[in-house]
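Working notes, beginning with the structure itself.
With one protein chain removed, the remaining protein chains of the complex are shown where they sit.
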Amino acid sequence: MPIISDRVEIKRKPKLGGGGPGKIPHRHGFGGGDDGDRGRPEDFRSRRQRMRRYRLVMGLCLFSVTVVFVVLTFLYILRLGTGRYDEDAHRQIQDWIPLKLPYLQLWVNSLLLLLSSITLEWARRGMARKEEFVDMGIVPPPLKQDLPWLGISVVLGFLFLAGQVLVWQNLQHQGVFLATNPSRNYFYLLTGTHAVHLAGGLVALLYAAGGRLLGLRFESQKIAVEVTGWYWHYLAFLWFCIFALVHFAKG
Amino acid sequence: MKAGLITEARRHGEERDFLRTYVFTSDHKMIGRQYFFLSLAAVLVGAWLSLLMRIHIVWPKTAIPFFGEIKPENYLAYLTMHGTLMVFFVLSMVPQNGFGTFFLPLQLGASEMSFPRLNMIGFWTALLSFFVLMAAFFVPGGPSGAGWTQYPPLSAIALAGPGQALGTDLWLVSIGLFCLASIMSAVNFVATTVTRRAPGMAMMRMPLTCWTWFVTAILILLAFGVLVAAVIMLLLDRHAGTSFFVPGGLLVSGKPVEHSGGSPLLWQHLFWFFGHPEVYIAILPAMGVTSHLLATFARKPVFGYKAMVGATIAIGALGFMVWGHHMFASGMDPHAGFAFSSLTTAIAVPSAVKTFNWVGTLYGGRIRYTTPLLFSVGFVSLFITGGLTGPLLAQPALDVYLHDTYFVVAHFHLIMAMAGLFAIFAATYFWFPKMFGRRMNERLGRLHFCLTLFGAYATFMPMHLLGIAGHPRRYSELTGVQYVTAMLPLQRFITLAAIVTLAAQLIFLFNLFWSLRKGAAAEANPWQCTSLEWTLPSPAPPDGFAARQPAVNHGPYEYLPGTESIEDFVMQDAPAS
Partner (left out) sequence: MAVALRIALGLITVGCIVLFISHPIWFPAGVSAQSAPLDHNFRVAFWVLGALFVVGQLVLIWVLVKPGTDREPKKNWYGNGRLEIAWTLAIAAIFLWFHLSGNRLWSNISSHHSVADAVQVEVTGVQFQWYFRYPGPDRRFGRVDAQRFARADEGNPLGIDPADGAGKDDIVSSALVLPAGRNVELVLRAQDVVHSLFIPAMRFKQDTVPGMEIHSHLLPTQVGNYEIACAELCGLGHYRMRAVVRVVSEEEFEKWLRAEASQ
């Protein structure tokens, strides 16, 4: 869909100071006007800008989350590599006890998460297609068609989290507790942080899935699903990174 | 407010109650005011604590009227809370969240922030964080006594001191909440700056205040997450038996500690990786305000606008690479020390460029000596003074001697507390008309400025000498080490200067509260400033730019040379000539 973008160029004044204006964009939503929230919600530009806004914010949040997980990964690898200082031997020693990971459970969980990502993506695209009906002024068909996908994503997400808790319990039965060794400390820290973020995403997904029942407008629900989708896919990708880390950097 | 907001709303035919107008509001202007008053509460508590600290150091047995004697164990608690309140709830709050929330949308010509309700939730989280922190005063053991830096194992082991049990847990939870609140607010700032500028408001036409709010928000997004991670790891060490920061073999108060394998240095790295960008988060908005005010009151554009933008970004980026300069004496690898030292000295260059440009802005200007200008000039003076001891401390060989002495206390108080505070005062006097519809008293403002300027220098310059003589920080009494006891006379002088300076702030408080009720009514643009917030009536009406969006045709500092008239400026939304 075309965006009105009549760019107005102003002759650049040749000086270093003074803040010469450069090109003045007149595209709505990016320095060319606000995002049209004052217009009627059905107005096309307004919807697009709302989506852009929420996507931008989710992008920024993911940026922040990325920094945290990069730091945690770095700490994991550092601790694995450098060990701890032993005062009797007067040098660094390796004290990392490798984890015996329950791979079957972890792969099942990974599959659940991957599936939930896929179903969520279907739901997201379904809603985008639905939007075309809305544009043409046709009342959108009952959303039963995409509720299943959203609902399935929620269920799969719950199953993943439950599966993670089972993995932790399994490890505890083997005598692997949070506190017993740095490998445990960091394993639980990484998987725990990921699980907490995912739980938050699950709440958001519930909100998006139950949107209609809560009286949410179609457009708002679409934005909720889109933005939660980004978050969810990111967390799924992050899970595979963490899985790879605890497998390849086992110590 | 001249006519209360509720009365105004009723006049427009809307029914609004007290809660929706003043408490649970998503209007960015009201939220800005809420942050302002929250910071005011925090600074009053923080200043009171610093008064108690100063008195206790030099007159340990004195009983304060209505308060009693200050017990030695409380000194460290006061020190910790003073630092925490001032750094988080004052310096990281009012310049960015207080004034930024109020004025960023207005200066951009936007009707509202991108996410008004997120804005509101952010404030309430920050308020909750404040209450959790204050709760530490009322629990057994009192607040934490490990300093705002909370180095483990002192902060990780409850037995290591009073206040290290529940007090420390409350501190950790409070800071975790504060970080979340800041991230919420930062996300809003970036989104608003990117998507809600008025037509014609290119990035290079934004006032410098908007640039600093924008860059600071990005710094917040990158730095605060790491602090949350560190806080959670410390909480796990304290309660879940992990050993991120606590090594093995420790014996505290005769009792063995069960942890093993952690590294106290790890906390220092994580904390300062957050902590150094934090001080730039505190000072960048203050620099933006200074640039804006100097231009306004010198009736000249900011000298070298593009260089100022570049310097802001450079300071923000370099700020992430220098955290090790807090750790030269910590046992860190000396080669790392050299790297951090180089980068730290490098940061002095964009800071110096900003200073030159401020001076360049003032040069040749038709300067109007109003209270906001006085405080902005004070900012520049204090920034030069406090800033120049930075490169000195950046040299590891010298820092090894001066680290953890009063020299460092002097450095950061001058550049962060005093300069930052001067910018906050300048912004308050400047924006008071737009926020509350009245003018603050100029005479009282000048008196306040004069006393505070002399007081700031008198209090903190002698501290450099204390540090040079080897006086360590965070000493609750001076009787423990002989060469420190010998410095009591100079400490007494500093305490007297501090008492006078703090007393002078009562003038400001009186001025603020009296003007809220009885100040002279302000017109729309009392300072003849060019930025967009001054096109609205004073106080800024609740609907802001909602009814009429401005179109921007001019740069942010179009002041006209060669004219003596009062109309020597062009508003940003004036028609293109």
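The chains carry the letters A and B, assigned in the order they are written, with residues numbered from 1 in each.
Going forward, a residue touches a chain if its C-beta (ideal position, glycine included) is under 8 Å from a C-beta of that chain, and two chains touch if they have at least 3 such contacts.
On a predicted model such as this, the values are computed, not experimentally measured, just so you know.
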Omitted-chain contact residue, chosen from B:Met134, B:Ala352, B:Ala546 or B:Ala574: B:Ala352
Contact partner of the left-out chain, one of B:Ala329, B:Leu444 or B:Ala574: B:Ala329
Absent-chain contact - pick from B:Phe123, B:Trp171 or B:Phe303: B:Phe303
Residue in contact with the excluded chain [from B:Ser341, B:Thr428, B:Asn441 or B:Thr530]: B:Ser341
Which residue of B:Leu453, B:Ala498, B:Ala522 or B:Met571 touches the chain not shown here: B:Leu453
Residue among B:Leu478, B:Leu516, B:Ala551 or B:Ala574 that touches the chain left out of view: B:Leu478
Residues from chain B at the interface with the omitted partner, ascending: 72-73, 76, 145-147, 151-154, 157, 160-162, 246-253, 256-257, 262-265, 300-307, 329-331, 334, 337-338, 341-342, 345-346, 348-349, 352-353, 355-357, 359-360, 362-369, 374, 377, 380-381, 384-385, 388-389, 391-392, 394-398, 400-401, 403-405, 446, 450, 453-454, 457, 461-462, 464-466, 468-470, 472-484, 486-487, 490, 561-562
Touch list for chain A against the chain that is not drawn: 15-19, 84-85, 87-88, 90
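Keep in mind that, in the parts below, only the chains that are shown with their structure count from here on.
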Whole-Å gap between the CA centroids of chain A and chain B: 32
Chain B-facing residues of chain A, complex: 16-26, 29-35, 37-38, 49, 52-53, 56-57, 60-61, 63-65, 67-68, 71-72, 75, 84-85, 87, 95, 177-179, 181-182, 185, 188-189, 193
Contacting residues of chain B [partner chain A, same complex]: 110-111, 114-115, 183, 186-188, 190-191, 194-205, 221-222, 224-226, 228-229, 232-233, 236, 240-244, 247-249, 260-263, 266, 270, 273, 301-307, 309, 546, 549, 555-557
